[in-house]
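With one protein chain withheld, the remaining protein chains of the complex are depicted in position.
Chain lettering (A and B) follows the sequence in which the chains are written, and residue indices restart at 1 in each chain.
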Amino acid sequence: MGAFKLGRMTMRSLFGKPACAMYPVKTREPYPRTKGHIEVDIETCILCGICEKKCPAGAITVSKPERTWTINPFSCVQCDSCWQVCPKKCLTMESTYTAPSAAMSARIVSKPEAAVAG
Amino acid sequence: MATRTIIPFGPQHPVLPEPVHLDLVLEDETVVAAIPQIGFVHRGLEKLVEKRDYMQFVYVAERICGICSFGHSLGYSQTVEALMGIEVPKRAEYLRVIWHELSRVHSHLLWLGLLADAFGYESLFMHSWRLRERVLDIFEETTGGRVIFSASNVGGVKNDIEDSQLAGIVAVLDGLASEYAELSGAFLNDYSAASRMKGVGVLTKEQAHTLGCVGPFGRASGLGADIRALGYGAYEDLSSFAPVTAAAGDCYARCEVRVKEVLQSIEIIRELAAKIPAGPVSVPVKGAPEAGAEMASRLEQPRGECFYYAKGNGTKFLERFRVRTPTAINIPGMVTALAGCQLADVPMIVLTIDPCISCTER
Partner (left out) sequence: MRCEKQVFTAIELPALLASAQAYERSGARFVQCCAAPGADASGADGALELTYSFDTGDTLENLRITVAPGDDVPSITSLFPAAFVFENEMHDLYGISVSGISVDFAGKFYTVAAPSPMTSDTAAFEVRGKEGSE
């Protein structure tokens, strides 16, 4: 049609599937590489603190005396630096996002006392 | 003698993606002069080089702006690599250019949507952004992030794209082509869109040259400068590259240049995806920039020529990192183009420089 330039696109939108998903009823499957949030395997962690030094946003705090590994997921910028430098490969980048919350709080993970050294 | 009034435009305005303030001096409905004011999103990012070492600063650099994010991480990486004399593998250069051209496609589709919104054609705006979602899905699939994807760093790129994924990218872009043809037809051939854009906000070639306008804004006035023609990175391996220009210098010409640049970017991606060599995608980086070393480099961002300057001081913190974005040099051009236009055309003309004020102010 001379005047109706978006004719085909409009017809497709009227009679086709909607382009948007009904979030939060339907959530989208994240891609395998999607950068969501960091998880730690505390059993393998040796509390060396390299991830804390490398984090550009200062989101990770490691305390060897208290045996805790803390991350503030709201400070994390999902840059992938921490898991790439971890010597024990105990950090992973999961593909689900951090849930929204009313307060920015840190997540503390405690390492239990081990029966054997290392 | 008509009375003069001064009307403030911005920093909050529905058409602006980022805050810029203009004091418009009006005589009845005609704009006589415009005085710009920026500084609403100045975050002092250039001072952060003192606090984040040169490997970490790439994450700051890519957060200078959301739309031009990958371009800044690429420009930063490129400059620091030249400063330290690091050679990145060929495959990394190809991947960087592919992501950068995809960035250009997504940025121009975003701009086309905003332009449609500026002259009131909301459904065209929604369709442009719907097509843009496919490009953002490509980013998420290949890098993990939709807008800020932390893909480039000093030494190369952080993850590879397998050849099957590259073929998938080309297939998505091919699928985009028919809908994009319909979209660009609506922008370029629709009667009401053309009457809003033709003859509005004219900047002649001489004016554009004196003011040093860059990017699609300058090329729409007939200037032929495009930094990609210099052949940095993987651009030197392209069989041919000619900047897209137009002669009229009005809003319609700027729209036309960007519409055609999307097609040009898709062609570049197709060509590079076919030619990409195998190999590693990054090299390990050791040491720090030497004291007194300095390097400047330029990049063609979606908005124009972006200038980066890095200076080392022997420590792992850079002495100075300077970004001069295309919008910074286009603002005087915008102010000149505004003189003599009608008040109702002001949002459209401001939008045609593709203002990225967060880049400009850092």
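Basically, a contact is a pair of C-beta atoms (placed from the backbone, for glycine too) under 8 Å apart; a residue touches a chain by one contact, two chains touch by 3 or more.
In this text, all values refer to a predicted model and were calculated from it rather than measured experimentally.
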Omitted-chain contact residue, chosen from B:V60, B:V88 or B:M197: B:V88
Option from B:Q56, B:Q78, B:S265 or B:Q301 whose C-beta touches the chain left out: B:Q78
Absent chain, residues of chain B that touch it: 35, 37-39, 42, 44, 46-47, 50-51, 78, 81-82, 86-88, 93, 209-212, 225, 230, 232-233, 236, 291-292, 294-298, 305, 307, 309, 311, 313, 319-320, 322, 324, 328-329, 331-333, 361
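Going forward, only the chains that are shown with their structure count from here on.
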Where chain A and chain B are represented by their mean Cα positions, the distance between them in whole Å: 28
Residue ranges of chain A touching chain B (in the complex, touch as defined): 3, 5-6, 8-10, 13, 19, 30-31, 33-35, 54, 56-57, 77-81, 84, 93, 95
Residue ranges of chain B in contact with chain A within the complex: 52, 56, 59-60, 63, 123-124, 127, 130, 133, 140-145, 148, 150, 158-159, 179, 182-183, 185-186, 189-191
